[in-house]
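The other protein chains are all here in position, but one chain of the complex has been omitted.
Order of writing sets the labels: A and B. Residues in every chain begin at 1.
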Amino acid sequence: MSERFSLEVTDLVKHFSVGGGLLRRPRMVRAVDGVSFAIGRGETLGLVGESGCGKSTVSRVVLKLLEPTSGRILLGGVDVTPFRPGAMWPHRRRIQIVFQDPYSSLNPRLSAGAIVGEPLENFGIAAGKEKDERVARLFERVGLHAEDTRKYPHEFSGGQRQRLGIAKALSVNPDVIVADEPVSALDVSVRAQVLNLLIDLQDEYRLSYLFISHDLAVMRHVSHRIAVMYLGRIVEFTDKRTLFSQPLHPYTEALLSAAPVPDPAKKKSRRVVLQGEVPSALQPPSGCHFHPRCPYALPACRSTDPPLIEVAPGHHVACLRRPPGGDPAPLTPSQ
Amino acid sequence: MTAIADDAVPALRLARFGEAIRRNPTILIGAVLLAGLVTIAVFAPWISGDPFRLSPVNRLRPPSERWWFGTDRFGRDVFALTIHGARVSLIVGLSVALISSAIGLAIGLVCGYFRWVDAVVMRVMDGLMAIPSILLAIALITLTRPGLGIVIVAIIIPEVPRVSRVVRSVALSIRSQPYIESAVAGGTRSGKLLVRHILPNTVAPLIVQGTYVCASAMLIEAGLSFLGAGVPPEIPSWGNIIAQGRTFFQIAPWSILIPGAFLAITVLAVNMLGDGLRDRLDPRLARRM
Partner (left out) sequence: MNNVLEIRDLATHFFTRDGVVRAVDGVSFDLASGETLGIVGESGCGKSVTALSILRLISPETGRIVSGSIRFDGRELTTLSDEEMRSIRGHQISMIFQEPMTSLNPVLTVGTQIAENIVRHRNLSWSAALDRAHEMLDLVKISDSRRRLDEYPHQLSGGMRQRVMIAIALSCNPRVLIADEPTTALDVTIQAQILGLMLELKEKLGTAIIMITHDLGVIAETTQRVVVMYAGHKVEEAPVEELFARAMHPYTRGLLRAIPRTDADAELAGRRRRLQEIPGIVPALTRPITGCPFAPRCAFVAARCRAERPPLEEPEAGHTVACWEMRRVLEAAA
């Protein structure tokens, strides 16, 4: 593939209509409200945010498991946005997904080998004996025993099931893998195994990852660049190092503060404990979506919707108090 | 897992089987009763005499050594009649169950997966379900000729929607599972998705529903025959026999009670089998035991 980016998304929007009936007009949920990013080969883009921020919806839309309301999706340079399921089908080889829940993401009635080998059948890549061999090799690549292809999902542990999911995603040699909270449901001691596996595979096959998680610590280990999402929008977007050392958006700062650190010596006096609840996507606040909870909000924040702009090389922020070339020092709370 | 010695496997299987039986007496009882009835029905001509042999001189005899279940008002051997009647009931029950399951499965799968089909077809199904089979049978029979086939068709039509609802609800619940999304992302297309991923999960509820359809069909057929709208009187059916025994009920109750008892036991057996299977196959109920 000669394209610069394996996955490029521009102004992606996904709205859901909710609660319509015979006599009632449905309401609109702006789950994803204008998201843009691009991932190169061998690169991991982390999408981080809390519940309701739209990150999972982004993953489904990018895979065309949901149709976008508007925007553009370029998969290996090909604009797949208008494709109906029939036209999309051959392009599914390029982008695969690993799910969060190892228990419900594998069909309990199929053998592990059948599950992993199904994409090979679907795309006519291999059949019969050759397929079985490929599946066996995939098993070994992800750290499972080749003899276990006959076993059923319930005979595997949570971590092993995630490996199965990864093997399946890998089977068609995709360019992009969307990993939707791949380790959140796993035990701590197993997370490390799966994360290391993902990193190794990326280095070996030059895979692009869209890595979705609410866990900043995991993000830090796996991502190259990170986009922070809040209520359907990206509020900060930069490389990993800068995000953790010099976060500019107040929400990013709050997220970093909130994550409990496994070191009692660094027990905080947290800088920021965010008040209030995550607002509902049905009724997003006016202006900057974050302003009701923002300790630094100005009156202008209530009325003006800050665009995502590049305030420093490679560092994008959507905040009125963070103009281009501004002082990156922490903000002071407004009165 | 510790390795199990090869020769220990058969013994283990037997032990597991025995345990399964102990845990599910309803399946066992239902299955045994049903098996007994099927055997009797299959071997009817060899077990009993000719059900059509009229012997007016021997009419309305109570059960005795010669006529185990007595005779009816035409002097026919009620035992022979009942055994042959079992054939009709079982044929009707089984064929209705199988055919309506097959059709209901197809409809339910498609409706559960394709939303636009669902909206239209399910309304049609609702309409069909509202038609009582007895009225439908009578209507069909007046249009054509009475016969076993017509009865079966008339009973199938209102049963199909019932089955398709069950299959549809399973399909709907599975459709939202992540592994379906995973299959789609992996390039599985709709047809294969339905057959390989969704259908296997419908088999268990389908079997259970099938047994209830079977029981229901047998009762409906008996009712139809009783009313004279079912199988023609030349073919002995439990409903027919009961109808014919009605006039002399007070002096010869056996020609009603015995076929009635058989009907009740058969339906009970099928229902027990269904209940037992449902308890066994429904993962949520099974876990609680």
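What we mean here is this: contacts are C-beta pairs under 8 Å (C-beta built on N, C-alpha and C of every residue); 3 or more make two chains touch, one makes a residue touch a chain.
Since the structure is predicted, the reported quantities are computational estimates derived from the model, not experimental observations.
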item	value
Visible chains that the absent chain touches, using the contact criterion stated earlier	A
Absent-chain contact - pick from A:I199, A:A312 or A:L331	A:I199
Touching residue (missing chain; options A:R84, A:K129, A:H154 or A:K266)	A:K266
Option touching the unshown chain, where A:K14, A:R191 or A:H291 are the choices	A:R191
Touching residues (missing chain, whole complex) on chain A	50-51, 157-160, 187-193, 195-196, 199, 214-218, 220-222, 240-241, 244, 254-268, 270, 273-275, 277-278
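As a working rule, only the chains that are shown with their structure count from here on.
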item	value
Centre-of-Cα separation between chain B and chain A, whole angstrom	51
Residues on chain B engaged by chain A in the complex (per definition of touch)	177-179, 181-189, 192, 196-197, 200-201
Chain B-touching residues of chain A, taken from the complex the two chains share	60, 63, 65, 89, 92-93, 95-97, 99-101, 104-107, 109-110, 118-119, 122-123, 165, 168-169, 171-172
